[in-house]
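Every protein chain of the complex appears in place save one, which is left out.
To keep things simple, chains are lettered A, B and C as they appear, and every chain counts its residues starting from 1.
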Amino acid sequence: MAELTYREAVARAIAQEMERDPTVFFLGEDVAAAGGVFKTTEGLLERFGSERVRDTPISEQAIIGAAMGAAMNGLRPIAELMFSDFFAVCWDLVANQIAKARYMTNGQVALPLVIRTANGGGVRFGAQHSQSVETWMMAIPGLKVVVPSTPVDLIGLMAAAVRAPDPVIVVEPKVLYATKGEVPDGEVVDELGVARTVRNGEDVTVVALGAMVPKAIDAAGHLAQEGISADVIDLRSLVPLDVRSILGSVERTGHLVTVEENPRLCGWGAEVASIVADEGFFALDGPITRVTTPHLPLPAADVLEDAAIPSVERIVEGVRRAVS
Amino acid sequence: MAELTYREAVARAIAQEMERDPTVFFLGEDVAAAGGVFKTTEGLLERFGSERVRDTPISEQAIIGAAMGAAMNGLRPIAELMFSDFFAVCWDLVANQIAKARYMTNGQVALPLVIRTANGGGVRFGAQHSQSVETWMMAIPGLKVVVPSTPVDLIGLMAAAVRAPDPVIVVEPKVLYATKGEVPDGEVVDELGVARTVRNGEDVTVVALGAMVPKAIDAAGHLAQEGISADVIDLRSLVPLDVRSILGSVERTGHLVTVEENPRLCGWGAEVASIVADEGFFALDGPITRVTTPHLPLPAADVLEDAAIPSVERIVEGVRRAVS
Amino acid sequence: MADTMTVADLETRLAIYRMMQEGRLFEKRAHDLFLEGLVKGTSHLGIGQEAVAAGFAAAMRSDDMVFCTYRGHVHTLLRGAPMAALMGELLGRATGICGGKGGSMHLTDVAHHAMGSYAIVGAHMPIAAGAAWAAQARGTGQVAVCFFGDGTTNIGAFHEALNLAKIWELPVVFVCENNLYMEYTAIADVTAVEHPAADRAAAYGLESILIDGNDADVVHATAVRTIERARSGGGPSLVEAVTYRHGGHSRADPGKYRPDEEVADWLSRDPVPAYAERLIADGADRETVQGIDRDVQAAVDAATEEAKAAPFPDPDTLDTELWADGGSAWRN
Partner (left out) sequence: MADTMTVADLETRLAIYRMMQEGRLFEKRAHDLFLEGLVKGTSHLGIGQEAVAAGFAAAMRSDDMVFCTYRGHVHTLLRGAPMAALMGELLGRATGICGGKGGSMHLTDVAHHAMGSYAIVGAHMPIAAGAAWAAQARGTGQVAVCFFGDGTTNIGAFHEALNLAKIWELPVVFVCENNLYMEYTAIADVTAVEHPAADRAAAYGLESILIDGNDADVVHATAVRTIERARSGGGPSLVEAVTYRHGGHSRADPGKYRPDEEVADWLSRDPVPAYAERLIADGADRETVQGIDRDVQAAVDAATEEAKAAPFPDPDTLDTELWADGGSAWRN
């Protein structure tokens, strides 16, 4: 057991997999010599050398294209997109190429690759460096998407992603990089597609993801004092989606609240709500509530950004409304 | 009154606006001399000249960037993206630049521009030329999105889009280009954000969009013979979203079925379902049903593509299930 | 360069001729099948451009990788992909090389290192660079050959791929098939330089290589040289081969935007018969050449019958092969 920051967990996860499998390579902008602009990949160049840990030009289409081509020819690349907003400059490679190659070729092309990225707001970077884009990928058939909320989950899900025979996007909430958590010694490997109940409750099901998970747990604490007991689920994976865990909880609680950092329209919470409004309809005792960032770009000023991203208070209100 | 194809309506709409306003310019690949690869823009070059109707290189980032910059400096550009799948190669300009410029600058930048595109499947073009991407745009704050299902709606909504002071994406279901409809003589101008009830019914609300609208109307016909009366709403606009019309209908029918051509996860139907599962919860008499293309890329072979895109039969089944 | 170049031996050149004829007759048949309505959707033929495909195909090692575009029938076929399976894919049959899921624009045969036909302009260039990166990293000695069109030189992915390929000295040969047009627009009308690829090679620290894409011997010599350079660690090349498509851009296009004289001029320089005559002049006997024509025609006929006789895909295959487990589940 050791306490690591989420930031340190990233390098630990990549190192664990590069150590295990010589076909794992890592590329991105400023990731090697500089150890990453978020300092998440320090030491990897020294440990694995410049053949396997590569600095690239500012050419995201080339970075993601290179990862795809390399995966087609025997490597298991991990590509970093420094900020998840930059998926937009290489979206064709991600959404039209990587996601579709296997299906279009009826299984001839396998793409065991990982794209990892710093995602989300809370750091006052403004509208073009703060987006939560996990639902962009969820909407594209052929991509698997995980969003770890703790250091140990980051390591385990990154390992599962690297070992998966399909393309997986590992979304790292940048606001969590400085957070700490216990990590067991030795190899850590997790499973894709499994949610985790992080707090047990009976009155309402609260489904959260990434940076919203600690806030949801906080909110559940406040709600307990009001006698509202919340079952808090850390979704962890958007594709595959652990529908069973969600429905199972709602069957018991009769109420659902989703907590999303992404802007409102077509967020993952909408998908979860639509599933529950269908398959879990008769278990519902009241309206489904979604707590999201309003449908706006994120502003830079702290007062404004704090007003935009779901806060513990807004989650508490959302739950109150749901169970009232 | 004249009968026009949806294809002819496109040229008619653009001509109407270019005639009215000399600051309206039109650019895209093969749109001028060739009249567009779908022959939707024939005659515009001859009528308005090569200054205002421009062929471009295969440079979608330059096309959309040029439209944005031109809109910042006094023009009202209409840009064509030949296939909506190509939004992926210029997604940064659309999602990070055009959508955010006004908000980031607190209103200093106005972007009166239109991007029009051929969208969706049914023509056996395969996974990279058949996507329904309207929900990609719906998910980005700062973009307005309309999807006309008839020639007259195309003209009216295109005109409204061109006149709007905000960026509007006009999504044209390519499978509808050959369909015909009555169009009144003279200027046609519609309003953004208004859905239309295309068939009145009492038992179930069926919300459809674009190429799914004629199928939903067909399905309603079959259902009527089984004594199921469907209220069919042509959504027409995703942003702004006519929530009032949807809720109003569900209050009467107690049942909701959405019919989406897009792949399942995070489609517009999920958003609509989540709204109704919240604000319309107490009006619901049964589960919300979504009929969508499965969460898959579109295959090329006709047998397979037909099995993928919602058919009249699948809509009928979906409605039966919803009201059962 | 034609004078200084070394021309291959007659046997190799006859093999090149066979490949050109395979491409030509396969696509002529494909065209007929479109007209019969047996091929749905769209299709983009390389009729007129066969010398580029054959000249390169003949210079590749069996494990070298090809990346091409929607106009990639011939490139895929010449890697050794079974003709009946390619035809089957065009006809949307279960026996198609992609089980009907790919269609005309996405012919792929990984078993023969035909790594895909890509329908988004430019996208396959960085992908080809990546495959070459893996070859370099794994020391396999493979070379990636990436075919694309003149219009593709104006899209961002072209720029990013070439810069990356050069700084990493990747074993990849980028081949621009300059057929003078994008879809319906002349490349000259939308490009800042005269030779869209060759005039840009210097921007990536590369040699400017401009060749007659209708001369199979010239193409083959260039292919041998650039592939050898890549294989021996000499890094990437960018080749511009000037050629012409005899038909329109796709089945929907009569190609009327092209001046009649231009079309006539290029048709008079049809690479296939011209190469046959050159080989005969160089000592091949006419009978051998005609024998090749007969064999290829017979192969195309057989493949056509086999494909036509094949069943349509089972609708149940719709949801297979999204994931490596063979399925497409997004939930539990």
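Keep in mind that, in the parts below, a contact is a pair of C-beta atoms (placed from the backbone, for glycine too) under 8 Å apart; a residue touches a chain by one contact, two chains touch by 3 or more.
Just so you know, these numbers come straight off a predicted model, no measurement behind them.
Asker: Since one chain is left out of the picture, which of the remaining chains does it touch in the full complex?
Answerer: A, B, C
Asker: Pick from B:G28, B:P57 or B:G280: which residue touches the chain that isn't shown?
Answerer: B:P57
Asker: Considering the whole complex, which of B:V31, B:M68 or B:L81 touches the chain not shown?
Answerer: Going through B:V31, B:M68 or B:L81 one by one, B:M68 is the residue touching the chain not shown.
Asker: Using the definition of touch stated at the top, determine which of C:A192, C:A264 or C:A281 touches the missing chain.
Answerer: From the options C:A192, C:A264 or C:A281, the contact with the absent chain belongs to C:A192.
Asker: Which positions on chain B touch the chain that was left off?
Answerer: So the residues of chain B touching the missing chain come out as 23, 25, 51-52, 56-57, 59-62, 64-75, 77, 92-93, 96-97, 101-110, 112, 141-142, 164-166, 193, 239-244, 275.
Asker: Can you name the residues of chain C that touch the chain not displayed here?
Answerer: 154-160, 162-163, 166-167, 189-193, 199-200, 202-206
Asker: List every residue of chain A that touches the chain not included in the displayed model.
Answerer: Contacting residues on chain A, toward the hidden partner: 29-30, 33-34, 37, 55-61, 85-86, 88-89, 123-129, 264-265, 294-297, 299-304, 307-308.
Going forward, only the chains that are shown with their structure count from here on.
Asker: If you average the Cα atoms per chain, which one ends up farthest from chain C?
Answerer: Using the mean of the C-alpha atoms as each chain's centre, the farthest one from chain C is A.
Asker: For chain B and chain C, let me know how many angstrom lie between their CA-based centres, rounded off.
Answerer: 36
Asker: Quick one: chain A and chain B, Cα centre-to-centre, how many Å?
Answerer: That gives a centre separation of 30 Å.
Asker: Between chain A and chain C, what's the gap in Å when you average each chain's C-alpha atoms?
Answerer: The mean C-alpha positions of chain A and chain C differ by 40 Å.
Asker: Using the touch definition from the top, which residues of chain A touch two or more other chains?
Answerer: Expected reply: 92, 96, 103-104, 141-142, 239, 241.
Asker: Which chain C residues sit where two or more other chains touch them?
Answerer: Expected reply: 98, 100-102, 106, 118, 120, 123, 156-157, 322, 328, 330.
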